[in-house]
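Omission of a single protein chain aside, the complex is shown with its protein chains in their original locations.
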Amino acid sequence: MADRSALFVPKPTGVSRWLPWAIVSVVMLLVLIFPFIVDRPRFWLPNIGVKSIWLGIIAMSLVFLNRYVGLLSLAQVTIAGISAYGVGYMVVTLQQDFVLGALVGIVVGTFAAFVIALIAARTKAIYFLMITLAIGQVFFSWASQAIEVTGASRGLAPIRRPDFGLIDLNDVTTFYYFAVAIAVLCYLLCRYVAGSTFGLALEGVRDSPERMKALGYNVNAYRIAATTFAGFIASIGGIVLVLDRAQVDPNVVSLGSTLDVLVVAVIGGIGSLGGVFIGALVLTLLSNFAQSFTELYTALTGLVFILILLFAPAGLAGIGQQVKRLINRRRRTATDSDGSSQDPSATQPAEHAITEGKKR
Amino acid sequence: MMRQKKGLAAALALGGSLLLVATGCTAAGDPDGDGGDTGDGVIKIGVLATSEGNLAFGMDEAKAAIGVAMEARGGTIDGGEIAGQQVEIIYAGTDGTTASAQTQVRRLVENEGVDIVFGPVSGDEGETVVQYALTVPEVTFVNGSASPVGMTLEGADNFFRFHGDSAMWMGGLGTYAFEEKGYDSIYLLAEDYSFPYDNAGGFFAEFCAAGGTITGASWVPVGTTDYATIISQIPAETDAVYTGLGGADAASFLSQAVTNGVGKPLVGGTIAVDTTALSGDANIAGVAVGMISGGPVPGADYDNPVWADFVAEYSTQPNAFPSPSIFSILYYVSFESLVLGLEATDGDLSDEHAALRDALGSTSWESPTGPITMDANRQAVVDNFLNEVVEAADGSLVLNTIESASGVAQGTTVYDRFESCGDL
Partner (left out) sequence: MDQILLITQNGLTQAGVYFLVASGLTLIFGLMRVITMAHGTSYLLGGYVGYVIARDTGNWFLGVLGAAIVIGLVGLFIHQVLIRRFQDDDMRVALITLGVSLIGTDLMLATFGGTATQVPIDPELQVASVSLPVVGSYPVLRLLVLLIAVVIGVTLALVISRTRFGSVVRAGVDDSPMTGATGINVRVIFAIVFVVGSALAAIAGVIGGTLFPLLPGQDGVYLLYSLVVVIVGGMGSIPGAAIGAVLVGLVSQFGIVYAPTYALVLTFALMVIVLAIRPQGLLGRTV
């Protein structure tokens, strides 16, 4: 993998070298055999599998922005929704092909992210949070009213899954693997961008915007570019969403959906790109099965949310990570003088990511 | 980068183990997971109702309705025996949004393997469920209380509605307002979404046909709480104001109509006034008395033995309201229709429920709210009630039935925003 920062990491030895790969392999294997180990694939694959994937992709775009740019955006669901509406308008209203619709959706969603960035990127982190929240609500109220374009509360339906001959998305197993592939590609893309020169500059902008400015970087342009890139990822999440739901209506971009994605990001660990998928899985399982043991499902979610913020800000992914860190600390003490200490966030990435707002 | 890989590894490990735990301990259900199975001899009915959000009482009302129908046959809300067949009833709660309706209806069909889906409550949910019904032709759907006109016009052969749609709920009121009340011109004030379109459409189509005119229209966004300015827009030369609002918006409008003074009689949409609004603390008597409205719920003075029996049975159910709400009435009428169909066919679900669907499609019985028959679109033809708010001797407000319109059938117009009679 073209991974520049890997140069700075000392060669891990023994267990710490193969263990992560072993775990990744085992889990990828689990993800791949998932269709064969569940008792009711027709239920599990779309309702738990694919839904976790699109929730995760949208949350991943939020985490990317937070981790590498230090901005917490509550408009990622809106961007995904705009992309989904793009598909809906092309397919339902204009009777176009799904692939064309998906392309238009991604372009429209990414462009919307660019516009949001133009409005909001000049501001501080806490403002950015509020502004993106409010922009999300503008779109929600517009989508609920603009009957000519969005079909108002009726929404746009039906948006049928395409059949590409060899790949027929109407088959749940094919659809599941398709979604997995998209998620993996999105993850790798985020990782690639984060590791590129651009990504390193982003972290510089996040940590010391003044210094970057002095070095001649256009700080604003970097933030806008990163927000647009995150919008692109969220738009792809929107495409998977619309494939799964087969319709798009204002509920997709409601405050509740926005909070869902935020909860997913926080539970998974707001500094971890991969962790979002655990958060998504937890939320999806809860929303399907929680009502068999509690009526106060939202309060329960809120409580877990607060407890994680208070005691484990790195989320569920961070808990595992902390254990890993303990193992590695022992091994590294001797050689770790120029390695991961390069990056101040190495010790507690999520902690760092959340506190970022105060620094600017 | 190293630390990221570990984060991913840990994340995936946790996720994987969670999945294993989750899949390992799912509730026992239909083993082949394709729904609509008939081999096990148990008829599974999955009920969709709202258990969260503003309509959270929908689930209690649905259970009360099902309780009345099942207890009459020696069963409980969880099931019993119908026509010699074991029936199991499974409940799935939604929060009234399309997303949660979609999640829960799929869970019922694909995880619980139900044969029949019964529900949902709200209109948005209903449209979603119909779209889903089109994709699972082997499952039979009986609507709960969702009322969009379009639902039975989508061509879903497996979808049945045993009560009126939003437009039918205004059946008879337009003519009554013009001829009996003598309103020649009415100002239209309604929320800007599909339910009020259909509801107001049903009223004005009739009112305009009778010779009335619309003096103007305000379609306000749902959630509008300040009506002072809108009230000032009502033209002086109008005879009455059509109030197509519901819930909080209606409560808001009525109380501000008192404060700001409307000075015109009101004609209500189906959900503008109900028992809850009338018994609330807000001081709305000044504008509410004399307000006429239409809908599937009869007034307090409705005299019908079948209705009286139903109300008596309903009041013995847990969490019952003082009188049945629109939801328990519609859920009861629909569920009883379904049970009658099952009884007529001895619970025969073979051949994609062919016998049952034939029976449901030709349902005909005397319900608590009048006779029910079916049209070709699997949509009921029903009686509709015209109600008026009156002040009782003790000063409280009650809804009385002025008239009931019989044999109201569905039109084929799905209404949209309109400003004048010419638009209809």
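For clarity, chains are labelled A and B in written order, and residue numbers in each chain start from 1.
In this section, contacts are C-beta pairs under 8 Å (C-beta built on N, C-alpha and C of every residue); 3 or more make two chains touch, one makes a residue touch a chain.
Bear in mind that the values here come from a model prediction, so they are computed numbers and not experimental data.
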- prompt: Which of B:Val42, B:Ala83, B:Leu134 or B:Ile230 touches the chain that is not shown?
  reply: B:Ile230
Message: Can you say which of B:Ala62, B:Ala146 or B:Val220 touches the chain missing from this structure?
response: B:Val220
Query: Which residue numbers on subunit B touch the omitted chain?
result: 52-57, 192, 218-221, 223-226, 228-230, 232-233, 247-248, 251-252, 255-256, 258-261, 276-277, 280-283, 286
Task: List the residues of subunit A that touch the chain left out of this view.
output: 72, 119-120, 122-127, 129-131, 133-135, 137-138, 141-142, 145-146, 255, 259, 262, 266, 295-299, 301-303, 305-306, 309-310, 313, 354-358
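Keep in mind that, in the parts below, only the chains that are shown with their structure count from here on.
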Field: subunit A-subunit B separation of Cα centroids, rounded to whole Å
entry: 37
- prompt: In the complex formed with subunit B, which residues of subunit A make contact?
  reply: 3, 5-6, 9, 12, 19-21, 23-24, 26-28, 30-31, 34, 37-44, 46-48, 51, 141, 144-145, 147, 152-155, 157-158, 187, 191, 194-195, 245-247, 249, 251-252, 254, 256-257, 268-269, 271-275, 277-278, 281-282, 285, 287-288, 291-292, 295, 297-298, 316-321, 323-325, 328, 340, 346, 349
Statement: In the complex, subunit B touches subunit A at residues 1-16, 18-20, 22-23, 26-27, 29-34, 51-52, 92-93, 95, 97-100, 102-103, 106-107, 110-111, 113, 124, 127-128, 131, 134-135, 148, 192-194, 221-222, 416-417
